[in-house]
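Structure first, commentary second.
With one protein chain removed, the remaining protein chains of the complex are shown where they sit.
Each chain carries a letter (A, B and C) given by its place in the written order, and its residues are counted from 1.
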Amino acid sequence: METEELLLNMGPVHPSTHGVLRFKLRMDGEIIKECNIVMGYLHRGTEKLGEMKTYLQFTPYTDRLDYISAFPNNYAYAKAIEELAGIEVPLRAEYIRVLTMELNRIINHLVFMGSLLMDLGAATMIMWGFREREKALQLFEMLCGARMTFNYIKPGGVRDDLPDGFIPKLNEFLKDMEKRIDDYEQLINENEIFLMRMKNIGVISAQEAINYGLTGPALRGSGVSYDIRKLEPYSIYPDLDFKVCVQSEGDSFARYMVRVDEMRESLHILRQVVDTMPEAKIVAQAKYGIAPMTGMPSAVSTYFPRIFAPPAGEVYSRIEAPKGELGFYIVSDGTTKPYRVKIRSPSFCNLTAIPRMVVGLKIPDLIAAFGTIDVVLGDVDR
Amino acid sequence: MIENAYQLIVYVLTLLGVYEWIYGIFQSFGIDYVLQIIIVFVEIVILFAFVLVTVMFLTWMERKVVAMVQSRYGPMVTGPRGLLQPVMDGVKLIGKEDIIPAKADRWIFTLAPFIVFIPALLVFIPLPFGKSLIISDLRVGLLYIIAISAMSPVALLLAGWASNNKYSLMGAMRAVAQDISYTIPLALTAIAVVMFTGSLSTVDIVNAQGGTWFGIIPKWFIFIQPLGFILFLIASIAEMGRIPFDFQESESELVAGFFTEYSGMKFAMFFLAEYAHLFAVSGIIVTLFLGGWEGPALPFIPVQLTSLVIFLIKTYAVIFFAMWLRDTVPRVRIDQLLNLGWKIMVPLAVLNLLLTGFIVVAGVI
Amino acid sequence: MNAAEELKRLLPNAVVSTGIQINKPLAVIRKEELLKVAEDVKEMGFDHLSVITGIDYTDRFEVVYNFFSYGKKQNLVLKVILGHDNPEIDSLTTFWKGADWLERETYDLVGIRFTGHPNLTRILLPEGWIGHPLRKDYDMKTEQFVMLGEDGEDVVSTDGSKLLRRK
Partner (left out) sequence: MDPVTIDTTKIKPAKKKPETALEKLEDTGLINTVLAAKEREGLILFSTVDQIINWARLSSLWPVTSGLACCAIEMMAVAMAHHDIARFGMEIFRASPRQADLMFVAGTVTKKMAPRVKQLYEMMPEPKWVIAVGACASTGGPYHESYAVLKGVDLIIPVDVYIPGCPPRPEAWLYGVIQLREKIKNEGYGAKWGLNK
């Protein structure tokens, strides 16, 4: 009998791609022979906009890169500018930043778990995940009035202090969350079908993972104990006690487990942050700038200048975002607008490994492997 | 003795005192067979109406059960507790544009929904809804059911192929592979039940489950055939194509599987057939293993009514289980499913058959 | 001695100058020697290629490579300076697989050609897009539209009348 290779197009609007991505698959029956990824359906020209806006005007655009976890994006950008201009950040601001980022990490992983399970066909987990996410979003709303795109972390500090009643609510959330994670594990981890779908699927060795430039949980799932929070400590992470979550198998299940463990670790970090947060009310400092500072200085803290110009220079600054290494390469020519903003987004680089991982697997495996890489298309296409 | 719905209708008419009169009219024209045809027609209309209403109710129930598991409300706005939702969906789907893709095979594309839908209704003919509430007690009822259910993969293949869409084709291929490999354990476990009753008639199967052991435990086949029951349950869920075995239309992989290209009423027919199938299969499970309509009889209430209620309670329990399962487990992979079917289910079914044979020959029960 | 100076000691011809780029060692290298340098850099243990950045300085292009070593926990920044007309540079995909898409992206947005790249096509913008947006002389005035061709692939055109409902 004559057989023919099947060319299958998944996407750009396909229910399993987390956004607009397109897989061009060359199939032999159900088996994938070759996988090509076509992207750019959400390419919004963020880097060009970076050159057109002033430094502070660009912060909202960083929110919309990885829209599930916007705080780390804000922070990575602010950190790059702070390194470039040599700005010192008040301690309390750093505490608040870490608090928001770790909370965001939990949310990110909740969304990851939900969408992974939904792609595998179990719709309940995403409902449960979003139930808890909603509670965390209420905390964010208290903080800055936004649910997803915060624009809260600014170069030199954060926009505002913690509101009254934030910490008790946070504690409530933390206590609740701990139980919930156990619930999720009970629902998912002991499910035979889930294990069948995840174990030994999309395996990538440590060597290859490094060579492909994987970072974050995807890399740690392959047994590389690597976390920028430990290797190149920034903010207050050196003072905090946490461990790097590693799994050695390198398959989809390992990547999933890393994220579950990370949620627990983030809870641990959050508890420490809440316990040791300094009382000082100063959350922002602004000692830089060529333009006159506008606005009234408030009694509580200093204020942000609307326009400022860091000294000419180049900087590459990176942080451990929930999805991996998020870096900003900023070139300043001494004016009020960046000369070049290059975003090293974790999703884009992690996605590189997918064509390698899925050859010889089946379509359902592609979905499982793709789900555990956890990309956000805003981050891929920028 | 009333044996089927035909006789029941005649009996009811006689009780009302009109049967003789109507019969007389027809006889005076010498066409009393027309009356028979009319009664048969009426009972079939009643059955199909009942099934369709149930199916609509099932779509509502499915959405409510899903919502319950996921700590939501589900449909609330349309009608009390959203009860009118399926009606609204139906009316809307009738009013939708009916698209036939340009490169599709028009005739087969149009035919396929009917080939799916009609067998889904025909399955109900030998299904006893209650004592004497059966359209026709075919002496080969079980064989008929299995044969009719085996029609559906053909229709799915037609639908998938005629759509001229890669997703549809793959969905159809999967559906066929799945149906074929699970019909075998399904039939084998059904045969084990038949070995006890010695009859393929569904009525005989239910009757064989009447009574109790020691006055407490009902003589249902689930207690004699626990392995058979589990195999039959898994196989029938697989054949229905529900999660965890719903690759024919697995959303995240194949968009909507074999009915990706269908819209409007044709899509609704697939949708209805799916739920009719769910209802039918649950009814068959109840008939084969859970004692059918057998249960306590109440005084002063016609046994037909109590038995119908008992049958429906049991069937809805099975349906609820299927819905519950759908919300808690992920989907298996197609090759894993086939492996499970051929390497585990079929050998186990054969083993079950062997054991049953020994028990029947030894005459233990 | 930091990594950049070590590199200069190993390959004195290839490295033009060394320095520090905000607590990361920086080495500016000659364009022709890039492959040789890359080999050495990989041997030195820099197994993680973080990012490739192309910058248009209107009179020249710069390509910046950021490396990290998991073993030594060190950073290294390499910088290559290219002429403004027809910028071309060797591809590093043979050493770091992760460079594949990063180079394609740089080609797409900045317009730097990587010789030896297995599949140097546009990645974010559709094939046929006019100009490279991150160049300083990119024409922001002309709007370009994408339409679907016969085979379902993208066709770029400045005339959007087929796509748009109204002008």
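Keep in mind that, in the parts below, contacts are C-beta pairs under 8 Å (C-beta built on N, C-alpha and C of every residue); 3 or more make two chains touch, one makes a residue touch a chain.
This one's a predicted model, so the numbers in the text were calculated from it and none came from an experiment.
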**OP:** Using the contact definition given at the top, list the shown chains touched by the missing chain.
**Re:** A, B, C
Subject >> In subunit A, positions touching the absent partner >> reply: 12-15, 19-20, 40-46, 48-49, 52, 60-61, 64, 67-68, 111, 126-128, 130-131, 133-134, 147-149, 377-378, 381
Subject >> Chain not shown, touching residues in subunit C >> reply: 125-126, 133, 138, 140, 144-148, 154, 163-166
**OP:** Quickly run down the residues of subunit B that touch the omitted chain.
**Re:** 63, 67, 70-78, 82, 84-85, 87-92, 95-99, 251, 255-256, 259-264, 267
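The working rule: only the chains that are shown with their structure count from here on.
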Original post:
With chains as vertices joined when they touch, what's the shape: line, ring, star, complete or other?
Top reply: line
Original post:
So how far apart, in whole Å, are subunit A and subunit C when each is placed at the average of its C-alpha atoms?
Top reply: 24
**OP:** Provide the C-alpha centroid distance between subunit B and subunit C, rounded to the nearest whole angstrom.
**Re:** 62
Original post:
So which bits of subunit A are touching at least two other chains?
Top reply: 9
Original post:
Tell me, which residues of subunit B touch at least two other chains?
Top reply: none
Original post:
Inside the complex, what are the residues of subunit A that reach subunit B?
Top reply: 6, 8-9, 14-16, 30, 117-124, 127-128, 131, 187, 191, 193-194, 196-197, 362-365, 367
Subject >> Touching residues (chain side subunit C, partner subunit A) in the complex >> reply: 21-22, 24, 47-51, 53, 55-56, 64, 66, 70, 73, 77, 96-102, 105, 109, 122-126, 133-134, 138, 152
Subject >> subunit C partner contacts - residues on subunit A that touch it in the complex >> reply: 9, 39-40, 43, 45, 47-48, 51, 83-84, 208, 210-215, 224, 226, 231-232, 313-318, 325, 327, 329, 331, 339-340, 342, 344, 348-349, 351-352, 356, 381-382
